[in-house]
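What follows is a single structure, written as structure tokens, with notes after it.
Yeah, one chain of the complex is gone here, protein chain that is, but the others are all in their spots.
Moving on, here comes chain A:
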Amino acid sequence: MNLLDRLHAARKAGDVSRLGEAIPYARWMNMAPENTTGELLTRMRYHPQLIGNTHLPALHGGTIGALLETAAIFHLLWEMDNAALPRIINITVDYLRSGRPVDTLARAAFTKLGRRVASVAVEAWQEDRSKPVGAAQIHFLVTPVK
């Protein structure tokens, strides 16, 4: 089953968590989308392999960037009808706080959804949503279903 078919099946079942299983990197990084509270969030479950600084300890900045990008992809897959998988053009990540060794959540929102380009804003936080650990602005090439 390809990713878009899997997406249709997940939509039918109303269970976005099935989407995470389809992407090997997301599985390896312990990242999965969830919509248990009615809003689409992506969770990166804490794992010792995510650490970048063993002294603090703190999550590797790259893992926060990767979570922000993955959350945006899940948002695009779930919130719009795609004729093909979205392709990332660029990402700008702001690192706002060091990530502690706990679960990290991310929420994406469209800044603008055009016919070819989607601009997505994403924020990631840990226990306190008002204290984000990172934020990103990302552009994707998209192929909306006409």
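By our rule, a residue touches a chain if its C-beta (ideal position, glycine included) is under 8 Å from a C-beta of that chain, and two chains touch if they have at least 3 such contacts; residues count from 1.
Heads up, the rule we're going with is that contacts and distances are computed from a predicted model.
A chain of this complex does not appear here, and its UniProt-recorded name among "NADH-quinone oxidoreductase subunit C", "PaaI family thioesterase", "Carbohydrate ABC transporter permease" or "Response regulatory domain-containing protein" is "PaaI family thioesterase". Set against the missing chain, the residues A:I51, A:M80 or A:L113 yield one that touches it, A:I51. By the touch rule set out above, chain A reaches the unshown chain at residues 2-3, 22-29, 48-56, 58-63, 65-67, 69-70, 85, 87-95, 98.
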